[in-house]
Each structure stands twice: as structure tokens, then as C-alpha cells.
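I'd like to ask you about the structure that follows.
Of the protein chains in this complex, all but one are displayed in their positions.
Then we have chain A:
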Amino acid sequence: MAETRSRTTAQGPDANTSRPARPDAGGAAATAGGSAGATQKITIAKALNLGLRAAMERDPKVLLLGEDIGKLGGVFRITDGLQKDFGEQRVMDTPLAESGIIGTAIGLAIRGYRPVCEIQFDGFIFPGFDQIVSQLAKLHFRTQGRVKVPVVIRVPFGGGIGAVEHHSESPESYFAHTAGLKVVACGNPVDAYWMIQQAIASDDPILFFEPKRRYQEKAELDTSATPGPLHASRVLQEGSDATVVCYGPMVRTCTDAVRVAAEDGHRLELIDLRSLSPLDLAPVFESVRRTGRLIVVSEAPGESSIAAEIASQVQQECFYSLEAPVLRVTGFDTPYPPAKLEEEFLPDLDRVLDAVERSLRW
């Protein structure tokens, strides 16, 4: 089946256009300041920009820090126009050092601010790794809650943009492995808009992963809707034959795969994790108990990854319901390859469908 398919990504409806927003179940940011009531078709990039703007309008303690985020608007223009409207004190073009950005953001948070750091590319977060895992993650625990560090670190992540080395990595598992951090990934404009606001409103430090190759994908956004909770996975498509779990850039890939599989008569259930730490796996367990099959899809190398964690937990919780082993479709356990080979490295429609076929044939 897979051999017969085109390697180009199938065109289909965006993942979120046809489903209603869930009612609020405790989400921290209930309304969008300043732009309520407007429905518009926008990109993930623009949704993030509007979300940041809404958070800054709502709370004067929200600050943005990062390289080139002011006049330039960030290398992906996510912060476009924000310095012009909020000033250089709230949108800070920083010196070029990631540990400096994160380390000073921690100090600002201790002082009562809510800093939002931008890391230009995934592979550049490692100079700041020490501050993230040694200080940011542990201060609340170390001080038994006396010191809160509500820092958000935005990381454009994943491949598929033909970039040079260090610009296409998926480091989310490092942070999900660190207690004290929360890790989320948006996969569509609606989530981008709401989740960034909820992350900023949270008192916990949050790594916010943005699917950079999906920045320009569009969907209808209703800024007057009420968002669901931040740390909840979401069933995007109901089905009964097998369950597919994904997040971030793979949401679009898997949405396409579910649609194509349906043409072959396979009804797949699709779940967007959204929150990578904590994981909300109850809907996954419930789904696997019905379908008996699970395929986990992620761009990150699979070994010791979030995909591995999900596979492990599902076999632990759903052992007697499984009709086939949990399959993982991931990046390979290699450094990210040169751009001309990334199409081979990244899970695509065909690899997802191949895994579905293998699971169904078991």
C-alpha cells in the first residue's frame, strides 16, 4: 500500500476546522484580551503573535526576551510589531547568549515578572540547558513553593524546512524528562493562540514547542471561544480500527494519514497529545481499549523518547486490550541529517500508513 502512494503530503482540510472548541475545564486564560469575538482564518505564526499580544495586554508583568525579537520581529516574525506597541522594556532584544536569556528570565520571574523567552531554533537551546534543568525546573521544589518561576520558553522545533545543522531538532524529550518543567506543543492555529496564553498565565515553567514548518498553515480562529485546559490531550478524529497519537508538526501529517486510511476503509482514531509533560494519557488508554491498536508518531528520535514513554505506559495499562504491539513511527536514532535527506528521516504519510497496515495485519 505504502509503495503505491505519492511522497508528497496529501492536501486536506486543516486539523481543527470542523470541530468545536471544548468548554473550559479550568484553563488559566479564559478570554483573549482586546480581540474578543473576532473569527478569522489565520496562520499558526499569526495566532502566536495574537496570543502574545493578548497576554501582554492582559498582564503588564508579561515580558518578552530573545535575540532579534524586537525590530526584526523574530526570525520567524512571531513577535512582529510587539516592540513597537509595547516598548523596548517589554520586548527586549537581548545579547546573543541563550543561558543569559534564560538565566536573567529566572531572575525577572523571581522579581514578579512573567518572562517569555524566544529561542531562535531548537538546536540552540542547549547553551541554556543548564539554567533550565538546574534552576528553572527546581526552584519551586527547592523553596517548597516560596519562589515561583513562571517562565515560558518558546522553541520553534522540528525539521522539514531545508535548514542547516542545528535548525531542525526535536529536543522535547530532554525537558519532559526533567521534573519541575512542563512541556507543551501546539499543532494548529487555534491551539497556538490559546495555549501560549495559558502557558504564560501558568505559575509553572513551561517549554512551549512550536512546529516551525507548520507556521504558515491556516485555520479559522474564534477568539471569543472558551479554550479547554492546557494539559489535556484531544481526540481530533474518532475511529475504531486503530489509534494514532501524535503532537506538534505530526498533527498535520497524521490528519492526512487518517483521511487517506479512511479512503481504504480504515477508521482510525487520532489524538493530539498537546501536553508532553504532564502527559494526559487517559484518552489514549480509553481509545486503545476500544481499538486494540496504537501507533505513536513523532519526529524526534524514538529511543528513550516521549513516543517510547507512551508505548510503555500503554502496554502497562492496556495489556489485555492490545491486539498488536504498540508501534512507533519516529525520526531515526541519528543526528538530524543534511537537509536533502530529511524527507527520508521525517515520518511522512507513507510511513504512518505503513505502520497502520502492519498493526492491522498483526
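Things worth noting here:
Keep this in mind: contacts are C-beta pairs under 8 Å (C-beta built on N, C-alpha and C of every residue); 3 or more make two chains touch, one makes a residue touch a chain; residues count from 1.
Note that contacts and distances are computed from a predicted model.
Between the names "Sugar ABC transporter substrate-binding protein", "Anti-sigma factor", "Pyruvate dehydrogenase E1 component, alpha subunit" or "CRISPR-associated endonuclease Cas1", the one given in UniProt for the chain missing from this structure view is "Pyruvate dehydrogenase E1 component, alpha subunit".
Here one chain is not drawn; of A:T143, A:S224 or A:S312, the residue touching it is A:T143. Looking at A:Q83, A:Q120, A:Q135 or A:S359, the residue that reaches the missing chain in the full complex is A:Q135. The chain that is not drawn here is touched, among residues A:R53, A:R154 or A:K182, by A:K182.
Here the missing chain is touched by one residue of A:I78, A:I125, A:I153 or A:L279, and it is A:L279.
Looking at A:D203, A:D264 or A:E344, the residue that reaches the missing chain in the full complex is A:D203. Taking the whole complex into account, chain A touches the unshown chain at residues 63, 89, 94-95, 97, 99-100, 103-113, 115, 127, 130-131, 134-135, 139-148, 150, 179-180, 182, 202-204, 277-280.
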